[in-house]
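Every protein chain but one is kept in place in this view of the complex.
Right after this comes chain A.
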Amino acid sequence: MSYKPNEAAWMAYLYGEMESEERERMELYLTANANARLELENMKALQQMLRTVEDKEVIAPPIVVDNNKTRSLWDFPYAKTIVSIAASLLLIMVVGRLTDTSISSDDTGIHISFGSKVITPPVDNTPMLTQTEVQDMINASLHQNNDTWQQNLTENRLKIDESIRKNLAANNRNSERVDALVQQVASASNDQIAAYVASLQTENMRMMQDYMKLTTNEQKDYMENLLVDFSKYLQQQRNDDLRLLQTKITDVEQNNNLFKAETEQILTSLISNSGTSFQKSGIRN
């Protein structure tokens, strides 16, 4: 069986809009094909599901339609455009009339003018001078110009030469003066340098002497202070030692006295004890 339904056939069969002849072929195809039957069942199930979608209740609002059939010229298409263009042209014409606008064209181009047109007199184009006359005038002018240039050039050259000569003479005088100065400087320099060096040495020596003097005094003061401080320190140390020794000796003396007192006490007790025992033994005897 070569029949295989396309999408359109499936839909036509599903919604019962298939011709009887094709429907028979479709049914045969479905009988022979289990997968096709399953697909049809799925489609029918989807249809059933779609039927659960309910319509929404709605109240129709009043529809008011203006049925005025008299259609004005304004309502026709393009009427507004045409009227706009006509109005614009009219406006341009009125403005042109009020401002006396005139547009003209000739060989030189288009001219737009406002107000009354000024008529310019035609220009006489006939040549007043011939070509040779003009050439002669140019040549004469050039010749005159060249002469003036030559004259100026000669004058300038003479002035420059004179100026150079003057400058050279002045320079010669200046160089002689400079040479004399240099010689004077050279001759005077040796003595001056020696004197300068000697003055520098003397000054340095004086400065060193002052410095040494100052430093020696300072060192002496410092040493004196140092020795005084050291002697004070030694004196203090000696006093402390003496005080310590005094204290120790006092302690030893005190200890000796105490020891002596204790010894005396012991001896006294011993003597007294021995006296008593002697008496006792005498009585016994």
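As a convention for this text, contacts are C-beta pairs under 8 Å (C-beta built on N, C-alpha and C of every residue); 3 or more make two chains touch, one makes a residue touch a chain; residues count from 1.
Just so we're on the same page, contacts and distances are computed from a predicted model.
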Looking at UniProt, which of "RNA polymerase sigma factor", "Cobalt ECF transporter T component CbiQ", "Cytochrome c oxidase subunit 2" or "Acetolactate synthase" names the chain we cannot see? "RNA polymerase sigma factor"
Residue among A:34, A:50 or A:186 that touches the chain left out of view: A:50
Absent chain, residues of chain A that touch it: 7-8, 10-12, 15, 17, 41-43, 45-58, 60-63, 65, 67
